[in-house]
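The following block contains the structure, expressed as structure tokens.
Every protein chain except one is present and positioned as in the full complex.
Chain naming follows the written order as A, B and C, and within any one chain the residues start at number 1.
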């Protein structure tokens, strides 16, 4: 195994090089498919002044929410936030800058960032507060706004399985923002439930090719459920 | 099986509604992964004045090339053409309009068309003949051009397997432009090697969700090889 | 009588067609899934990346990796597919979803909708709502016709920050089913036992009332 082996041996190594004031793009939707241990490592490191790009910001004691008490987040770009009290307090007091972005636009901005597309037009947000300060333009009689791409110094991603080359497979709706996040980081760090040897994953069934992945680590996950909803059998 | 059963019983039914002067987006790269029988049905129907969007235009007697002798194609939007003599003759004589489009831009234009993105910026083609008549713009000191999306009245697609709901799985590099084409047709028609029952395909491993597919037919395929290259064992 | 939550869901369900791909928002829209007419199949899209959402799981089926856009644990229906968020919103933005049902705080005669933010009070974010209203051609907004204090939510002009501009054509409230066109509300149906006058009184935006306004049928 030579140059394509992306596996690192510790979370410290996985997040090495993360510095204050960097931008971090995180996969996950709510608490589903979040890179739990990479987030915990950022908390442990105490990196400050971060701009976070993530659909949500976790809850008080889990997910990205754990970065709030020590004021590690300067700004968050998200579509839905405020599932936790400390977040609301920091937002209301102005300690935390929040840039609300429509969910689909956020996903597309990450994809564009990874795909070398600097900006795209979308009808989403036209005529709303999201359009403020953005170029508006008509195509075929419909109104659109121009949305710039997003890239990050780091992307932190949770996948289900990977081979050592960094080819990734996601599981069920834990996929969500993870594949786009993986493409948009200068350094993309992925934690997975299982690492297999190259050749074990079917090439037709790889969700994220290893070219996007810089570092890979196997972790164990709590996988906390936010809205536990069951039916009677 | 009710409203989601996309299976039709004949190629005639599969291409019903295709009329003169429509735009057809076709999957395939070279002769790999092309919807052979749907193309043959267009030839049989004799539909004329078509605008075709496809990476290539087949060879003299196979693939989209078969639509040339009867002058069924008015215009083709492609990245690489002229693998056949009749094509060159029609292009040189001006009987056939050719809009050369970079391969990645073509793929992205189809994706954008299906994804409700009317236009996007790309560095590809800046400063070249492709940029003529297009808006140029700088982002972060780099030059880009604005490329509009493409949609079609019909999209014709070849997949490997499908379930009756139109969920698709592609095989190896026969995937190519097919998934984007599938999203960009007002009516998307797919031919496959095998149709299975809903539930047989792993939801995590479906390449194209059935929502994009209107009609589905099982065919048999010649799968002609353009450049047969083998090594000595 | 104003419609109950269940009746709102039932009435929306009458708009379903066999083979529809449907996105149901959080709250009342979610209940629509319980009233799909017999013999009809619809497939539910959940914008976090699932087409073919099934029922809630049993305890045994519970899976933290399988949730809906409301972050509730769910199951997959037969023929479901999973995809990433960019693909999910490509589907939505590209107009591939046949019907979208979602709630709102306000709508107005120009089809504007406000549903995600009450300045100074509720600033949780728009989630996927802006994409859904911009992407779908066929949207039904479900909401109460007026506040508890009798303040109309069907306005000449929305007062809250917009979720989308000029994109709503159909509103189902607890009192009425209303179409929006040419800058006016058009009363299509009224809730059983609710008078046209009552609806008119609680509709601030211009309301066109035809001679005959049928009661909703359940």
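Going forward, a contact is a pair of C-beta atoms (placed from the backbone, for glycine too) under 8 Å apart; a residue touches a chain by one contact, two chains touch by 3 or more.
Predicted model only: the values in this text are computed from it and were never measured.
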Omitted chain - touching chains that are shown: A, B
Chain not shown: contacting residue from B:75, B:134 or B:171: B:171
Hidden partner chain, touching residue among B:122, B:167, B:188 or B:214: B:122
Missing-chain contacts mapped onto chain B: 29-33, 55, 78-83, 91, 98, 100, 102-108, 110-111, 122-130, 143, 160, 170-180, 207, 223-233
Residues of chain A in contact with the chain not shown: 2-4, 111, 113-117, 163-165, 167, 183, 198-199, 203-204, 206, 209-212
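The criterion applied here is as follows: only the chains that are shown with their structure count from here on.
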By count of C-beta pairs in contact, the leading pair of chains: A-C
Inter-centroid spacing, chain B versus chain A (mean Cα positions, whole Å): 32
Between chain C and chain A, distance of the C-alpha-averaged centres to the nearest whole Å: 29
Per-residue overlap in chain B, given as positions that touch at least 2 other chains: 115-117, 203-204
Multi-partner residues of chain C (at least 2 other chains): 76, 82-83, 89-90, 92-93, 135
